[in-house]
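The complex appears here minus one protein chain, its other protein chains still in place.
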Amino acid sequence: MFEQSIIIVMLISIVRLSTPVVIGAMGGLFSELSGVMNLCAQGLMTLGAFFAMLGTYYTHNPWIGVLCGIAAGALGGLLNALITVEFGGNQNLFGLGLNMFAGGVTAYFMRVLFKSSISANVENLWNTSFLRGIPLVGPILSEFSPLVYIGIVLVGVVAFVIYRTPFGLRVRAVGNDPRTLETAGANVWRLRGLCVVLCGMIIGLAGAYLSLGQMSLYMDGMVAGKGMLAFIAVKMGQYTPWRITGMALLFGFFDALQMQLQMSTTIAFPTELVQTIPYVAAIIIMFLNSKVDMPKAIAKPYTKQKYNV
Amino acid sequence: MRNTESAARVSAVDMRQILKTFPGVVANDRIDFSVEKGEIHALIGENGAGKTTLMNILYGLYHPTSGSIYLDGEERQFTSPIDAINAGVGMVHQHFMLIPALTVAENIVLGCEPRKKVVFDYKAAVSGVEEICSQYNFTVNPREKTANISLGMQQKVEIIKALYRGAEILIFDEPTAVLTPQEIEELGRVLQDLKAVGKTIILITHKLKEVMAFSDRITVLRSGKKIKTVNTADTTAEEVTYLMVGRHVDLAGNRMATKAKENILEVRDLCLEEKGKQLLKNVSFDMRRGEILGVAGIDGSGQNELSDIIAGFRKATGGTIQYMGRNLLSEQTRTIRERGVGLIPQSRHEQGLVLTMNIAENLILGHPQRKRFIKNRVFLNNAQIEMFARERVDSFQIKTPGLRVEASKLSGGNQQKIICARETGETSEMIIANQPTRGMDIGSIEQIHKVFMDARNTGKSVLMISLELDEVMSLSDRIMVMHNGEVMDIIDAATATREQIGLMMVGHVPVPQEKRCPDEW
Partner (left out) sequence: MNGKLKTILLPVVMLVFAFVFASVLMRLTGNNPLLAFGAMIQGAFGNPSAIINTLNRAVPICICAFAVSFTRECGIFNIGIEGQLMIGALGSTIAGIYITGLPLAVHLPLTLIVGMLFGMIWAALPAAMFIERKVNIIVLFLFMNNIASYILQYFIFGPMKGAGAAMPSTDLIQESARFPYLITSPNKLSTAFFLVFAVAAILYVYIHKTFGGYELRATGKNRVAARYAGIPVKKYMYLSVLGPGALAGLAGSIEIQSKYFRLIDGFSPGYGWDGIPIALLSNGNPVAIILGSILFAAMHVGSSNMQMQAGVSSLIVEVIQGFLVLSVAMERFYRYILSRPGRKKEG
């Protein structure tokens, strides 16, 4: 039996808290590499978390819930594709709008269904019990949700797709210079739209982890700043999957730190101020990382001729 | 001996009655255009004549409003470039469609990448490229990052791109715009090689020298209409110009003889370093009152950085600039402009105009005497603004329905005129003109040249940066050639030759002292 030393507790906490940001950032990477800013991460994650809970609530099967979360994210991505890719709308405005809209719609349905800001308890995906049998590390590894492992695999898959497949090559190209890709005969809008929907699906998964993997319910505002952290982790990680994961772990560290300080009885910090730590840390990190190059065509909508009214 | 149209023989390309309209503009007015297999056919006309539009239709980027396209006698419908590429049409664009961050091979195969199951087969891409290179004697390294190769090389990459996809018909859009004279000759050889293996070539250009040297036949477009198709051997440059413009043209302006005057600008050892790269290296030169100093060089030789620094937009990392006896480098842009420096920046949409503001507002943008337009210390003096704007519009014959029209609604040429009108006013002592006539029609170019010449004749100075060597040579008193951030030499325009300048543009060491400019001319 392992002694639950403070280090082990912190490590487990960091992994748990970083997972939604890592997964969310992987989705964001596709979007941003193809030239679409992913400010809507917060809204997508909210939709994912809410619908994952809802799916589980009605079917009592958390994996169906996960699929629902992914589907909700895909729908959000589809809306993104319509508004920003097809019609060239302002990506920042869309991001902000989706965040506000998703927050409002989910809160509204919460009142309708549960009459409160907290949902009923649903089946969760807290542990991966079949790992318990592994000698030595088994008990620790089984503490993590299967979604965490999916997340880890996802990072590898994303890295492979971006750097070793033609699809990944075109994604990197379209974020740099869409006109070049168009003259090479590829459909820029379809490519970007696909990236954006993919992004929505992956962030939906991240949301599902929040409601099913970390908690066992959905709460108003449970996404908190995680969506935004997923958004900036992409840039802070210089658009490479491994650095982004590192950045997300760093954010997770501060989050874990904040939680430990709140619970600790030996050092008395005012809880409200402790809760600001992750945000303050994020701001400092953003300041230090301000000189990163972004894909050249990012946030510049590439409009089709027929829409120039 | 060739005939222009033979009923028995089928043309490689036959575009019939092509009509293309955009909101408010007829870009192609029922044009008939045909090209024989294996010929080099020049499609010529001024900026805005409709040549690029016509070829974009052939390449599937635009859809014609009406009209039809036949390739080798078969009618084709192109809904996108993919269709055109599959039909054997390839295009080498004026602004290269290359991603700097990717390698040459990656750029060439982008869109039709060779695969090994799901993975991108980079090795196959590289060998495919090497095959084409050996066939045409191109010395391009497929694994090199595109950002690191010269513009002439980049053009070769564009050609390989088209050949890789099996193009039989190659369209070149303004191919010589960014090339040095030597590279232009090289291009001519490449065109002959391509012709020798049976490729059909269409050259879109407005440069007469290359047209007369390279083409077999010429089709002239003017204002969206086809004027005439002639055999190159049967015509002259003057006749073609006449067909292009509709009248005789004199671009060199009216140079008056003047005595040498004192220096207005002294630049010493100007350096600019950014991200580890030396963009400007020890640039030193003088500019006198009452002269036009032309700056020649291929794109990216440091001209933009130089003009940005003098205008105060960027800070140099070393060196000094004395303007009218006072140090310029430590000053803000606003102060520099108040001291009489005008700047015509190279991108009119991004740097020169606020497109969503109206013409009057654009004409007073950054005016050195802004107190004139301020009432009671804070308010806008609309009456003065209107008066000033009206005078400028009349003086430059800017075509506009009114002063309060949004600048985005004007044509490119008129937009450029707004910038010129603004920067060459009576308060400007020194004008930095960075590609001032790019994209303008000949009438407007004549006008701007006259403005510069008048300024010079009345004792002002013009630093004219241009990629059009003809413009630089005809307008300047002296020519400064830049390469790779350095000044190669400053020579007297009257005795300079294209070959001489061309060599310096690629970095060859300049010829000895005798050819340098005298103290008086």
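We call the chains A and B, going by the order they appear; numbering starts again at 1 in every chain.
As a working rule, a residue touches a chain if its C-beta (ideal position, glycine included) is under 8 Å from a C-beta of that chain, and two chains touch if they have at least 3 such contacts.
Because the structure is a prediction, the values reported are computed rather than measured.
A.B. asks: Which chains here would be touched by the one that got left out?
C.D. replies: When the entire complex is considered, the left-out chain reaches A, B.
A.B. asks: Sort through A:Trp63, A:Tyr149 or A:Tyr279 and give me the one touching the missing partner chain.
C.D. replies: Per the contact definition at the top, the residue touching the missing chain is A:Tyr279.
A.B. asks: Can you tell me which of B:Leu58, B:Val157, B:Leu265 or B:Ala311 touches the chain that was removed from the display?
C.D. replies: Result: among the candidates, B:Ala311 touches the missing chain.
A.B. asks: Need a quick check: the contact residues on chain A for the chain that isn't drawn.
C.D. replies: Touch with the absent chain occurs at residues 39, 82-84, 87-105, 107-109, 111-112, 224-225, 228, 231-232, 235, 270, 272-273, 275-276, 279-280, 282-283, 286-287, 290-291, 303, 305-307, 309.
A.B. asks: Go through chain B and note every residue touching the omitted chain.
C.D. replies: Residues touching the hidden chain, for chain B, are 20, 62-65, 311-313, 332-337, 343, 345, 350-357, 361, 365-366, 370, 373-374, 378-380.
What we mean here is this: only the chains that are shown with their structure count from here on.
A.B. asks: Considering only the defined contacts, which chain B positions touch chain A in the complex?
C.D. replies: Interface residues on the chain B side: 59, 61-62, 80-82, 85, 91, 93, 97-102, 106, 110-113, 115, 118-120, 161.
A.B. asks: How about chain A: which of its residues touch chain B in the complex?
C.D. replies: 164-166, 168-170, 172-173, 176-177, 179-187, 305
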